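With one protein chain removed, the remaining protein chains of the complex are shown where they sit.
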Amino acid sequence: MDSLDLHTIIEEFEHSTLSELELQCASYTVKLKRANEPNLPPVVPPSQQPVANHRVTENSPDIIESPLVGTFYLTPSPDAPPFIEVGRTIATGDVLCIIEAMKMMNQLQAEFPCEIVKVLAKQGAMVEFGQPLFEVRRI
Amino acid sequence: MDSLDLHTIIEEFEHSTLSELELQCASYTVKLKRANEPNLPPVVPPSQQPVANHRVTENSPDIIESPLVGTFYLTPSPDAPPFIEVGRTIATGDVLCIIEAMKMMNQLQAEFPCEIVKVLAKQGAMVEFGQPLFEVRRI
Amino acid sequence: MIRSILIANRGEIALRIIRACRDLGIRSVAVYSNADVDSLHVKMADEAVCIGGPTPADSYLNGSNIITAACLTRCDAIHPGVGFLSENSRFAKATENSGLIFIGPDSETIALMGDKIEAKRIAKAIGVPTTIGSEGPLADMQTALSYAEAVGYPVILKAAAGGGGRGMRIIENRSQMPEMFAAATKEALSYFADGNLLLEKFIGNARHVEVQLLADSFGNVIHLGERDCSVQHHHQKLIEESPCAALDEKTKVRMTDAAIEIFKHIGYRGAGTVEFLLYNDEFYFMEVNTRLQVEHPVSEMVCGIDIVQQQIHIADKEALPFSQEEVTLTGHALECRINALSPGKIENYIPCGGPWVRIDSHIYSHYSIGCHYDHLLAKIIVHTSHRNHSIRVMKRALQELVIEGIVTNRDQQLQVLDTMQFKTGQFSTNLFDQVMSVQKSQTRKKAYA
Partner (left out) sequence: MIRSILIANRGEIALRIIRACRDLGIRSVAVYSNADVDSLHVKMADEAVCIGGPTPADSYLNGSNIITAACLTRCDAIHPGVGFLSENSRFAKATENSGLIFIGPDSETIALMGDKIEAKRIAKAIGVPTTIGSEGPLADMQTALSYAEAVGYPVILKAAAGGGGRGMRIIENRSQMPEMFAAATKEALSYFADGNLLLEKFIGNARHVEVQLLADSFGNVIHLGERDCSVQHHHQKLIEESPCAALDEKTKVRMTDAAIEIFKHIGYRGAGTVEFLLYNDEFYFMEVNTRLQVEHPVSEMVCGIDIVQQQIHIADKEALPFSQEEVTLTGHALECRINALSPGKIENYIPCGGPWVRIDSHIYSHYSIGCHYDHLLAKIIVHTSHRNHSIRVMKRALQELVIEGIVTNRDQQLQVLDTMQFKTGQFSTNLFDQVMSVQKSQTRKKAYA
């Protein structure tokens, strides 16, 4: 990007359908704007999403966050198989994991049917409130 | 990009269909805008003028500032007529006023021929360093 | 040995405890709610754990998340700070049960002194003067009426289960009782889930004076002098000082002796405060605060002892490193609390500084003041040789303080400092309201002029 010169930027802009372009890099900041073409839909950059226990971004996977502070376990007991596996489909109410806090084993259940895309927390590690635990895709 | 000069930027802008261009880099900030008339050259805002004892703004009167801290007198003595009057023309070296400091009467002389437009300091009042004393028009 | 402490609090008091940890070489772990991500206590601590949402119940009152965070970050102890869980005996107990040290008194002591009726009974039993009134909760409105007749109006109704002005009503005469009794019961019930009320003779022109104490596990109890906290608004302290300008040497000795007597009697361990009402050289026991207090710096400055460090040493089963005779109280210390009167973003903050000034604050330029927590922005503390010097230095400090973007009570504080009553030291707990009502009537006069 550092080698990108103004000419290239404008060229790129000209060949796009954009009405505005803002660019910032190490050495400069540039903002381009085109008026008069009423046919183009303005591009609205996605603003910050509100943080929820289930973060949702359109067309992107959901994030299931930890509702409490505790130790994260994917298995009901040390020798048992994990509650879930990546790629598996989960029904509402299925147990996803255990979060141990104050010697209590808190089972975290799925609130909607989904497919597990990724496990984001580490087995046996501490998780904070709001920490992402799973990436899932709603079904 | 550091070597990019204003000419190049304007050139690029002129050859584009842009209506606005804003650019910021280490050495300057520039904003180009085109109204519906594509023939207008972009206006580059003048940067801050250095402050001098004689403040100059284009097409506007000069300001003569105080070169020291003291008491401002328009007359050589309490009963005498003032050194200058509004509307009068002054030659280089003419005395404009006295600034009294440390019991010394410092005569302030004009450094260029001019016409007195306005007296900005008050007879017998304290003036700071850099305080505007006279508004004049160069001849 | 305590090598790391979780600080179960936020704001300036969390910074205060982190600073004590640093000074002792102890690792500090902060906890924070979603709303406090940009807070200084999160940045300053060695570690920080998010424990819940903005509402206190979800985070700073969420004992389970706090204790779990302390265990999982391998802390040895929890410091509860002030407010929130600091006087919650169940939290103290749960902390102890988890194998952690609770930096404060035993949970039993907290529970005992949390029961205001019992606390007053104990004080009375060992000969400490208490205000006259009901010895226990009032059975009904009729009982309240007969107590009021016995002690004489005005009387004050108080919630048996809590403080902070909630459930309090002053009753001037018999006819006001039915309505006030009902309102106070309702308020007490909603704030403390306990509608029980006490009745006391109301002492109108009194001062609020408290004694700061330190007690270790070996029976040593010492005091660090008294604090006058009479400048209040709605029972919230605004200005505190030590020593109290209205206390003669004889009364002071009697008061500190009484406070030490109470602590010895209940086997108190930790830092704590005994609060008294002072009226015409007579004082009356009010309650024991089983925790650090917001205004503790005022005592720290006159005695040169770090109260938070001592709390930690005591919790670590160390003996107090000085005797009462080795504590020297020098000069006069004054504290003004700077509160936000509106939420918003601090656009520009230039703190005051220079000689004789200490600042305990968690704000900075561009910090946002939300609406979830209390509105304390900064405590300005000055310490000089004499009370009148302290007042002048405090005025200088307040005048140079710059907090732009939100409204603060700085000007109100300056008005109080400028009153003849405050300057001469002759005032009571109604000084602040008097000043504000004078101002209001003046504003009204101007509006009509």
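Before moving on, here are some points about what is shown:
A, B and C label the chains in the order they appear, each numbered from 1.
In this text, a residue touches a chain if its C-beta (ideal position, glycine included) is under 8 Å from a C-beta of that chain, and two chains touch if they have at least 3 such contacts.
Fair warning: this is a prediction, and the values are worked out from it, not measured in the lab.
Here the chain not displayed is in touch, across the complete complex, with B, C. Among the residues C:P351, C:G405 or C:G425, only C:P351 touches the chain that is left out of the figure. Checked against the full complex, the one of C:K201, C:R392 or C:K423 touching the unshown chain is C:R392. Residue positions on chain B in contact with the hidden chain: 51, 68-71, 101-102, 126, 128-131, in rising order.
Residue-level contact of chain C with the missing chain is found at 15-16, 19-20, 22-25, 40, 44, 297, 300, 304, 306, 308, 330-331, 348-351, 353-361, 364-365, 384-385, 389, 392-393, 395-396, 399-400.
Here is the rule we use: only the chains that are shown with their structure count from here on.
Chain contacts here run in a simple line, from one end chain through to the other with no loop closing. Averaged Cα coordinates give chain B a centre that lies 59 Å from the centre of chain C. The multi-chain contact residues of chain B, meaning those touching 2 or more other chains, do not exist; every residue touches at most one other chain. Residue positions of chain C touching 2 or more other chains: there are none.
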